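Part of the complex only, each chain left as placed.
Chains here go by letter, A and B, matching the order in which they are written, and residues are numbered from 1 within each.
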Amino acid sequence: MDKQEMHHTLMAAKARKGISWDTLGEAVGRSPVWVASACHGMNSAPYEAARRIAATLDLGDDVIAALEAFPTKTWDQAIPQDPLVYRLYEIVGVYGATLKDVIQEKFGDGIMSAIDFEMEVDRQPDPKGDRVVVTLSGKFLPYKSW
Amino acid sequence: MDKQEMHHTLMAAKARKGISWDTLGEAVGRSPVWVASACHGMNSAPYEAARRIAATLDLGDDVIAALEAFPTKTWDQAIPQDPLVYRLYEIVGVYGATLKDVIQEKFGDGIMSAIDFEMEVDRQPDPKGDRVVVTLSGKFLPYKSW
């Protein structure tokens, strides 16, 4: 079972059972965003997490194995088109140089890791319309000189 | 004075005075990230904010006018190359579909606005290496049917 088939199997089971990412995350003892990324085939799951995801969704060993496999992480569109994803791309475009400047002033020459990295999504109630809050947290990696 | 000349003038004055984005943000009474984006020419500043930025950096009316001007927001590289900015692009690529799924499950069919939007950068101390925390907050906009 490759990652794509795994993804379709997981999404179908999740819909059939009516389980949300929050519930699944709780069942696994992990963040819902990370669980979702593993189910989308964009992160490999350690065995215990894979086992719990499969158990919660009544799926078998082939799904566990597919969840454990190391993914090749690629995406279809260099410039994303779906409006939700494009807005994130636009934020990188509009604020990229600003973020580089602010982060490097605070931390020195280096980057925020996208590997030693985690992310959460929250709903923040607001009378003028609720807000989506996305929190990115990555280890600062200083450039090495040698 | 166009936005590019304004940017160079502001960066030179900021370096000369040794003022950080945090300090400048405080002086203006605004978030350091927003102040930086205005100084990078990627947001227009309301008059009062523009006046305070210029005052703090001992700059004149032409800088104020340039800060108030409505920018044309463009960026040079459709796929960014600088490693700090690329990592943000990579996060959008790797986690884009995951974020769409998690956000739309929580909020319904719609997007996180990149216009009614704000963002902060924080340093989170960590014994294994401090972490960069970037918080995005955008109003949820549901798709309209008509």
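Following the convention adopted for this analysis, contacts are C-beta pairs under 8 Å (C-beta built on N, C-alpha and C of every residue); 3 or more make two chains touch, one makes a residue touch a chain.
Quick caveat, the model's predicted, so the values are computed rather than measured.
> Count every copy of the one sequence in the whole complex, not only the 2 placed here.
10
Rule of thumb we're sticking to: only the chains that are shown with their structure count from here on.
> For chain A, which residues count as touching chain B in their complex?
20-22, 32-33, 36-37, 40, 42, 73-75, 78-80, 82-85, 87-107, 110-114, 116-117, 119, 121, 123-124, 126, 128-141
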